[in-house]
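A single protein chain has been omitted from the complex, and every remaining protein chain is retained in its original position.
For subunit A:
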Amino acid sequence: MAGSTLKIQNLHVEIDGSEIINGLDLEINGGEIHAIMGPNGTGKSTLASAIMGHPRYDITEGSVHLDGKDVLEMEVDERAHAGMFLAMQYPSEISGVTNSDFMRSAINSSREEGDEISLMKFIKKMDGKMDELEIDQSFSQRYLNEGFSGGEKKRNEILQLLMLEPRIAILDEIDSGLDIDALKVVSKGINSMKSPDFGCLIITHYQRLLNYITPDKVHVMMQGRVVKSGGAELAQRLEEEGYDWIKEELGIEDEKVGEQA
C-alpha cells in the first residue's frame, strides 16, 4: 500500500478575527519526515491545530486534502479515521477516564461494530508499546493525563501515536519539556513508525530533536507562512546561526503574526 499525501494549499487561519496563518503551502507524503521550525509566535502550533480541526480556529481560505479528500469538510473524529493524528502540545486532562479505556475506545472507533479489538490483544499491544517507551505499567489505569508531569504527557501522546498507527502524524512540540533521556525514548518511538506508509510533520523550536530524528525536509515559518525550505542541513545551519540570516535574506523585520505581533 502506498503512503498517503497531505496537501495544504494557500491556507489562511484566523483566531478571534486576527489572521495567524496567511497563505501556507505544504505537501507531506508517506515515507517523509518534515520539520517545521521557527521562532515563537510565527503560527507553527496554529497550523497543527487548525489542520486537525481545533474549535477555536477559523479557516478563511485555502484547502487541506488527504489523498484527494477534503479534510476541512470532515468532523475531527473523521479526520482521525482518515488516518490523521495530532500529538498535542498541551493535551487535555480527563478525570475518571483511564488511559486504557480511552485508548480502547479510540482504537475501536475506527473498527466496525462486532469487530472490536479483543481485550487480550489490546492489553498485549498496549503493554508492548509502554515497554518500548519505558512507561510504567500502572500508567494504563491512571486517569487520562490527570496529574501527569509534562514529560509523562508527551510520552502518552507518543504512546497513542504508536497504538493508533496513523498515516499522517503532526507532532506539535513533542520535545518541549523533555530531558535528554526522555527525548531519546520519544525519538525512538517516533523512528519505529518510519515506513513508506507513514508521513510525519514535526513542529519544534529546537534542533536537538532532529539529532535523533533525521528530517527529509525542513521548513522555516515566519509571519504565518513557510518562508524557506531545505533539507536536514537547513536545521543544522539554524542551530548554528539562528534565524537572523533568513530575516536578512528575505527582508523580514518582524517574524511574528497576528495578535502576537
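One rule holds in what follows: a contact is a pair of C-beta atoms (placed from the backbone, for glycine too) under 8 Å apart; a residue touches a chain by one contact, two chains touch by 3 or more; residues count from 1.
Simple rule for what comes next: contacts and distances are computed from a predicted model.
J.: Pick from "Na(+)/H(+) antiporter subunit C", "Peptide ABC transporter permease", "Fe-S cluster assembly protein SufD" or "Sulfite reductase (NADPH) hemoprotein beta-component" the UniProt protein name of the chain that isn't shown here.
T.: Missing chain, per its UniProt entry: "Fe-S cluster assembly protein SufD".
J.: Taking the full complex into account, find the residue in A:6, A:52, A:130 or A:246 that is in contact with the omitted chain.
T.: A:52
J.: For the chain not shown, which residue from A:40, A:60, A:109 or A:176 touches it across the whole complex?
T.: Of the listed residues, the one touching the omitted chain is A:109.
J.: Of the listed residues A:86, A:186 or A:202, which contacts the missing chain in the full complex?
T.: That would be A:86, which touches the missing chain.
J.: For the chain left off this view, which of A:2, A:76 or A:250 is in contact with it?
T.: With A:2, A:76 or A:250 as choices, the missing chain is touched by A:76.
J.: In the complete complex, which positions of subunit A touch the hidden chain?
T.: That gives, for subunit A, the contact residues 52-55, 75-77, 79-81, 85-86, 88, 91-92, 94-97, 101-102, 105-106, 109-110, 143, 160, 164.
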